[in-house]
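I am attaching a structure below and will ask some questions about it afterwards.
Only a single protein chain was left out; the remaining protein chains are all shown in position.
Every chain is named by a letter (A, B, C and D) in the order it is written, and numbering of its residues begins at 1.
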Amino acid sequence: MEATARVKEILSWYPSDNPGTKTNIARMLNHGRLAGTGKMVILPVDQGFEHGPVRSFQPNPPAYDPDYHIQLAIDAGCNAYAAPLGFLEAVAGKFPGQMPLILKLNNSDTLSKGHSPASAVTGSVRDAIRLGCAAIGYTIYPGSAARNSMYQDLRGLAEEAKAHGLAVVVWSYPRGEGITDKAGETAVDVAGYAAQIACQLGAHVVKVKPPAEAIFQPEAKKVFEKFNIPIKTLADRVRHVVQSSFNGRRIVIFSGGEAKGTEDILNEVRELARGGAFGSIMGRNSFQRPHDEAVKLLRDVMDVFAGK
Amino acid sequence: MEATARVKEILSWYPSDNPGTKTNIARMLNHGRLAGTGKMVILPVDQGFEHGPVRSFQPNPPAYDPDYHIQLAIDAGCNAYAAPLGFLEAVAGKFPGQMPLILKLNNSDTLSKGHSPASAVTGSVRDAIRLGCAAIGYTIYPGSAARNSMYQDLRGLAEEAKAHGLAVVVWSYPRGEGITDKAGETAVDVAGYAAQIACQLGAHVVKVKPPAEAIFQPEAKKVFEKFNIPIKTLADRVRHVVQSSFNGRRIVIFSGGEAKGTEDILNEVRELARGGAFGSIMGRNSFQRPHDEAVKLLRDVMDVFAGK
Amino acid sequence: MEATARVKEILSWYPSDNPGTKTNIARMLNHGRLAGTGKMVILPVDQGFEHGPVRSFQPNPPAYDPDYHIQLAIDAGCNAYAAPLGFLEAVAGKFPGQMPLILKLNNSDTLSKGHSPASAVTGSVRDAIRLGCAAIGYTIYPGSAARNSMYQDLRGLAEEAKAHGLAVVVWSYPRGEGITDKAGETAVDVAGYAAQIACQLGAHVVKVKPPAEAIFQPEAKKVFEKFNIPIKTLADRVRHVVQSSFNGRRIVIFSGGEAKGTEDILNEVRELARGGAFGSIMGRNSFQRPHDEAVKLLRDVMDVFAGK
Amino acid sequence: MEATARVKEILSWYPSDNPGTKTNIARMLNHGRLAGTGKMVILPVDQGFEHGPVRSFQPNPPAYDPDYHIQLAIDAGCNAYAAPLGFLEAVAGKFPGQMPLILKLNNSDTLSKGHSPASAVTGSVRDAIRLGCAAIGYTIYPGSAARNSMYQDLRGLAEEAKAHGLAVVVWSYPRGEGITDKAGETAVDVAGYAAQIACQLGAHVVKVKPPAEAIFQPEAKKVFEKFNIPIKTLADRVRHVVQSSFNGRRIVIFSGGEAKGTEDILNEVRELARGGAFGSIMGRNSFQRPHDEAVKLLRDVMDVFAGK
Partner (left out) sequence: MEATARVKEILSWYPSDNPGTKTNIARMLNHGRLAGTGKMVILPVDQGFEHGPVRSFQPNPPAYDPDYHIQLAIDAGCNAYAAPLGFLEAVAGKFPGQMPLILKLNNSDTLSKGHSPASAVTGSVRDAIRLGCAAIGYTIYPGSAARNSMYQDLRGLAEEAKAHGLAVVVWSYPRGEGITDKAGETAVDVAGYAAQIACQLGAHVVKVKPPAEAIFQPEAKKVFEKFNIPIKTLADRVRHVVQSSFNGRRIVIFSGGEAKGTEDILNEVRELARGGAFGSIMGRNSFQRPHDEAVKLLRDVMDVFAGK
């Protein structure tokens, strides 16, 4: 499709990327029901690896099947579908060109615990290329003692991806030794910092969790107080995270977290949209519902972002 | 041989692989007494490395000889023979083309104990190619503190293998720091999770142990109970593991574990078959028997899977 | 522009570099209001990564925007602008050729604490080349238990940079296990030693903090006392650091540290200039001020170095 | 020379190796006084590195000279001479083609103690090639916590060596954390297991220590007892180790250990020969004697293996 003014504007924020990478960013922005709006709703399905199959798929057993998810993304009109190597290999050659794919290049399982949070690299840029993906995905854990290794692995993968005309999507989830209490993981200052790190590492699209009202770093707290930065509503806090992402010049999308009720989800999404979020990434809340309910929810979410 | 409908169906589950890899998956499915059925019985002999030669081979001394095992696999009509580098180098040039070979690329000995479970990489994809193998084999230990290194090594080897038209067989054996009690290693939720991880890492064939009735992860236990997932019989549990393997769209085979009586083995195999297992991998239970008994047992096992 | 006698002299100190690298050193020396004087004022903006966005940019919110900083460097007439990958990618393709760029190849965030100080490598020489940079930047932490890894990473990057005609700028910040008290980090002997290490590692430009009057190493203290080396004034101490940098045959510039009042800054800069410093690198003290104040301050600083 | 029937038989055990590697195995089997017999006596001189020069060479001072050893090997009619890089570099260009050379690619000194036993890699396959060697040599320490690294290093070196037509000789010395008492290092089950590991890792020639009567692993002990495996005489135990080496289809040679009297050595060698050993590797017991005595001893040892 021809690029809309908004898509052109967004692409202008990536002036140093080659045409291949810009094309793949555009492929995602121009796909599905939100095509051309500059907003994005992505279906991510890595929970089979991250939480195990029974917890992830038993609530809606057709979801055990890798075909199910890409079809759900197609039916709902998502901008892209993100999954680990195995799930993408199972569908890439069967649904070629029907949905922009994001190959998640690292993953972590829950069978081993008690170490510095760190994911294993489970795919390569060459895998993403041979599977026809639009982007690679990578998760960093700012705050982990292993963060530098993760940043460095991302650095190499992102350089290779960009050289091959792929886009780079970074999940930035603060956790680990540096985040000494659980509330810190979603604190608004930490969320903004995590988004900034992802941007500085060269992400085109950043995915963070909806920020909570807490402030974790004492030095940051002083600044929030001194300048009276509003953080009361989720929209306020999203606005801070978007500003922390190169003043809104990077695509920042938000996850929904644990499964919850439809109205709660839509209310949260309305706040995200009010705060300037570029979209949502919604896994369990969609694929654990029956297919038609999930399609309806995803479309309702898209409508919020489309301002309908 | 011409591909049967069932083999064609199975091959359709690997739509993203190149013709070379599909050919090698087909080579295994189309070899031996189970050719064309979509079932597989594999002879694996890595116990010389894993448990030492005297424990492995003294019960049937001809088994000290590397020629013995490939001949046994040929005589019984197995789909493939899997072994470490040394054992395959000893036979590959002598029995060329007589049996699909799987080069086990990592192994662990029992002379050193007390560390995070981790195998040494003892062969390469280039070794597999020069030896005329159909597939590489690799063992992961989900639950080990060293799991991420093992996943990453597998990732690189699997990518290289697929690029060279080889298939990838993954042994997934949960153990180590994360599996805090022995029963957890064969718990049904852990078995399903272990199979899922192998599939997500890009395995074409997954090998796990027969799952026991225990459930290890508390979060998984809630799901099994909430949805009343049947796990009473081995067939029930195998069904869960097969479902956890991309809803049955990956070839999942089961080991027999420690040596035991013939009738016990066949009863177990009947349950595996009832649960939808794609086959068995049977080492000590075959090569520690006298040759003719072993051939008979392997054929009886094949007959169970063939539905005879 | 044609090289002045002073620039020619400075370039003669790098007799083993290829013409590409000499050209890039000259590009920085010949750019902006200090062009041709042999002095340098650089704008560095890595604080979004190092301290987080809210602490860095909230005092002057336009600074959240990556465009802001390069424009500030242009408006003030700096010699170069230094930033991490994300910030440079956001501007390199938009302001091509308007400002010599230094890609900071490693960075450290403050979300994880308590480890040996070490930065993650967050960019590559190829990134610097594709972004049209004049130099790479790299931070070492002499005194850290991880120092050898950092030196080795720098070694490889510097070799690659020089082979590709780039200049090498090294930030040398003593800290970590070997610097057993906080005062040691800015002690004059440690500052001189840190500058020497950077020079020996092949830096063309070295950036250190203004040295304090303390002496940290007992063996060094004996030498300072025996030879009555003057260290009372900042100019004295700067003179020692410059001498420690190959007797003044390397470009040594000084940071300003924490934000402070304009007059304090200018007084400090006058001392730096009196001691033979080649210039200043000034981040927070410039971009946290409103734009026009920052331009004025940077120009005032340049005037001090220009001897106006 | 033309290959004897026995040499042809031995070469048939390596059906997967390329002609270059077979040629180099043949070069060793066809050299010296045992040429064509299928037996091997090798002179190894790595003690300068492993134990230090004064302990190694002072008993016979001409042995300080690297020329001394290759001349001794020539004079005695050994099959090959094995040494670390420095010793081989000192002679390879001076005695070209006069003696098959084995470059020992890893070594360990005794100046540092108390760590997991592990050798440093001190040479490369390319070194072996430029020095005209017939084989590489490599030591593994089964039982060491560092064993997997050693196996993996060997794997890579062996693959490279075979691709370049070299043979692979592995010294397999059990030691380290897993071998909890000193007697375990030479226990017969451990010796057999160590030989098996070396064979599985792809060794063409395996070198172990003469096994003692102890049994270390409880699981192995049960098997020795159950099957009444004879281990009373050294010949019995050697027979078990040879059987554990692919049923005698790998060349297994034995070291002599500490220096001792001539008659003791010859008695031990007679037992080795009775048990089916393929030969001896004899360092200190030869080069610490005066030249002519050493030549006589080595020839007497060869005569035992030749059945004279």
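What we mean here is this: a residue touches a chain if its C-beta (ideal position, glycine included) is under 8 Å from a C-beta of that chain, and two chains touch if they have at least 3 such contacts.
In this text, all values refer to a predicted model and were calculated from it rather than measured experimentally.
Enquirer: So there's a chain missing from this view; which of the remaining chains does it actually touch?
Expert: C, D
Enquirer: From the listed residues C:Arg33, C:Lys94, C:His115 or C:Arg249, report the one that touches the chain absent from this view.
Expert: Candidates C:Arg33, C:Lys94, C:His115 or C:Arg249; residue touching the omitted chain: C:Arg249.
Enquirer: Kindly state which of the options C:Ala203, C:Val269, C:Met282 or C:Met302 is in contact with the chain not pictured.
Expert: Checking each option in C:Ala203, C:Val269, C:Met282 or C:Met302, the one touching the absent chain turns out to be C:Ala203.
Enquirer: Touching the hidden chain in the complete assembly: which of C:Pro84, C:Pro142, C:Pro210 or C:Gly256 does that?
Expert: C:Pro142
Enquirer: Write the list of subunit C residues that the hidden chain touches.
Expert: Considering the whole complex, subunit C reaches the absent chain at 12-17, 142-145, 147-149, 151-152, 155-156, 159, 163, 174, 176-179, 189-190, 192-197, 199-203, 217, 219-220, 223-224, 227, 229, 240, 243-244, 246-247, 249.
Enquirer: On subunit D, where is the contact patch with the chain that was removed from view?
Expert: These residues touch the chain not displayed: 48-49, 51-55, 58-59, 61-62, 64-66, 84-94, 107-115, 118-124, 126-127, 130-131.
Note that only the chains that are shown with their structure count from here on.
Enquirer: Going by the stated contact rule, which chains contact subunit A and subunit C alike?
Expert: Neighbours common to subunit A and subunit C are absent.
Enquirer: Please compute the C-alpha centroid of subunit C, do the same for subunit D, then give the distance between them in whole Å.
Expert: 57
Enquirer: Got the subunit C residues that touch at least 2 other chains?
Expert: Correct list: empty.
Enquirer: So with touch defined the way it is at the top, what topology do the chains form here? Options are line, ring, star, complete, other.
Expert: Line.
Enquirer: Show me, using the given definition of touch, all chain pairs that touch one another.
Expert: Contact pairs between chains: A-B, A-C, B-D.
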